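Complex shown without one protein chain; remaining protein chains in place.
Coming up: chain A.
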Amino acid sequence: MTSFSSAAASPGVPATPATGEPVLQLSGASLTFGARTLWSGLDLTVRAGEFIAVIGANGSGKTSLLKVILGQQQLSAGTVDFLGEPIRRGNRRIGYIPQQKLADDGVPLRARDLVGLGLSGHRFGLPLPSAARRHRVDELLAAVGATAYGNVAVSTLSGGEQQRLRVGQALAGDPRLLLCDEPLLSLDLNYQRAVSELIDQQRRARDLGVLFVTHDINPVLDMVDRVLYLAGGRFRIGTPDEVLRTEVLSELYGSPIDVIRTRGRVIVVGAPDSAHGHHDDVRGTNTGGAAS
């Protein structure tokens, strides 16, 4: 179980569980759509400074979990608290980084404006120029390494550059928790690395809790403290070493699964892509490791 890539040596996986104050607490949480249970009895505490990857097949309820935390989806049972209070919609202390979606030509935004939306995009009334605001945007651009293209049109930036800005935008609200929904999707390997390292670095610097939804654990394997693995209405939580094991996943899926660790990557073989049998994009963890 020491087959992490050499780059993993410095951050590493902590031997002791995170000890920061709890940021997010789910207890006995269940989500059911009609007869279909996405997950039930979910107890999860995300602490400040803790990086948790949420993985599982398509349709296993990863994105729905984020929607619950954003207050856009009601739990069927159980409770969810953020900073000790029930979830409310539009809480600015929760930063949200979605899948990359390239802005097209019709968007009158430069990089700094996209980040600026994170500061004041929710406010009604006409925007007035403010030196303090400009200064804050400059700080955020610097924090995510985007100063060089701060005045460039968003539509001309690459996917990786756009995702850096998204991180800056999410940090604008001075969050305590970052929710990332497949932020690496459709980025090339270099940018996957750069964007996940940026998120990792920011959570350390700002002591943020991070919930990172991904279909492929490998880009963030050496950063995560714990893994929440969702499959077939059930789940496992633990360190990658505890969860990403042949016997644990075989039991979770209820069918034989092989977890292979090779060259610092994890490959899950034999997982049914969707526990409910409908046809989905077969890009899940079962093949994720083979991509390199």
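The criterion applied here is as follows: contacts are C-beta pairs under 8 Å (C-beta built on N, C-alpha and C of every residue); 3 or more make two chains touch, one makes a residue touch a chain; residues count from 1.
Criterion: contacts and distances are computed from a predicted model.
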Report summary line: Complex minus one chain; that chain's UniProt name from "Multicomponent Na+:H+ antiporter subunit A", "GerA spore germination protein", "SDR family NAD(P)-dependent oxidoreductase" or "Metal ABC transporter permease" is "Metal ABC transporter permease"
Report task. Taking the full complex into account, find the residue in A:82, A:96, A:191 or A:229 that is in contact with the omitted chain. Result -> A:96
Query raised in the report: Out of A:81, A:113 or A:138, which touches the unshown chain?
Result: A:113
Query raised in the report: Hey, which of A:28, A:41 or A:127 is the one touching the hidden chain?
Result: A:127
Query raised in the report: Taking the full complex into account, what residues of chain A touch the chain not shown?
Result: 70, 72, 89-92, 94, 96, 98, 101, 103-110, 113-114, 117-118, 120-127, 152-155, 166, 169-170, 173, 179
